[in-house]
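Reviewing the structure listed below.
What you see is the complex with one protein chain gone and the rest in place.
Which chain is which? They are A, B and C, in the order written, and residues in each are numbered from 1.
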Amino acid sequence: MAHQAHQELLQVLNACVAACEHCANACLNEPDVAKMTECIRLDRDCADICALTAQWIARDSHFTQRLTALCAAICDACGAECGKHQHHDHCRECAEACRRCAEACRSMTA
Amino acid sequence: MAHQAHQELLQVLNACVAACEHCANACLNEPDVAKMTECIRLDRDCADICALTAQWIARDSHFTQRLTALCAAICDACGAECGKHQHHDHCRECAEACRRCAEACRSMTA
Amino acid sequence: MAHQAHQELLQVLNACVAACEHCANACLNEPDVAKMTECIRLDRDCADICALTAQWIARDSHFTQRLTALCAAICDACGAECGKHQHHDHCRECAEACRRCAEACRSMTA
Partner (left out) sequence: MAHQAHQELLQVLNACVAACEHCANACLNEPDVAKMTECIRLDRDCADICALTAQWIARDSHFTQRLTALCAAICDACGAECGKHQHHDHCRECAEACRRCAEACRSMTA
């Protein structure tokens, strides 16, 4: 039962989707939005790939490991960018969600 | 903070994604797969719309209520179909996840 | 054969996905990005819903008409916002893609 065996990974992925979507939207509300554009771009990609990865894990896709590997790389990039903007709560929280998600994806990939 | 205010709804949506994806895949493994085709179809649509709804709630989209209304209708249909196949654990569990998700979406829509 | 009968609608939907994704990214590159945040938000939602609608039409989902109705409403909103920024080529082109897509979706819904 892929969706039960990987329940923790699914939770971490879904938390990362929510953190990235919230961060992208919150960045658009910031007075310094011009400095946040790279963060918004990476948040979008990261939310999309984490959501797809969660779906594929639950359906026990043949390509789960390929997708978790890519997902980890994107979480790394998004977390690194968000980590530059720790004065924004949404970025600091998103960086942490990305770090956890990258780690969880890598432990599944290995 | 849409992703925190709606944390319970997000969990119910994500649980429904996982249940539907798992059910679709498990139906494909059943000896009586020919009887499960409608279930597979509805599982797919339900997983997709629940995943999108979770993303849009987290990003505080202007169309959240339109999407939760549609999501509730699809959860109803998927849950009704899965409810006909209670001898399969994955269908019984999916019907329950759909029922909860439809209810949560409707309470947000109202 | 849903994907052949609706080939023109699929093309219009896919053109709208591309126009919205491009517009969102181009808005993030504009010096006046602070004025483009609503456009970026609507571009995202519009790209997502058009992409999903194209998938559901091709799979002949039971919920195609519900989805094209929602898609038309979101295309209307996105096109109206993009139409305010006609000095940006990407917004003008996106407004036109949204207008065509809303019309095509409505003719399917009716």
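Rule of thumb we're sticking to: a residue touches a chain if its C-beta (ideal position, glycine included) is under 8 Å from a C-beta of that chain, and two chains touch if they have at least 3 such contacts.
It should be emphasised that the depicted structure is a prediction, and the values quoted were computed from it without experimental measurement.
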Touch criterion as defined above, residue of B:6, B:41 or B:85 at the omitted chain: B:41
Residues of subunit C in contact with the chain not shown: 1-3, 10-11, 14, 17-19, 21-22, 24-25, 47, 51, 54-56, 58-60
Subunit B residues that touch the omitted chain in the full complex: 25, 28-29, 31, 33-34, 37, 40-41, 44
Touching residues on subunit A - with respect to the absent chain: 41-42, 44-45, 48-49, 52, 55-56, 59, 61-63, 66-67, 70, 73-74, 77
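Throughout what follows, only the chains that are shown with their structure count from here on.
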Residue numbers of subunit B (touch at least two other chains): 55-56, 59
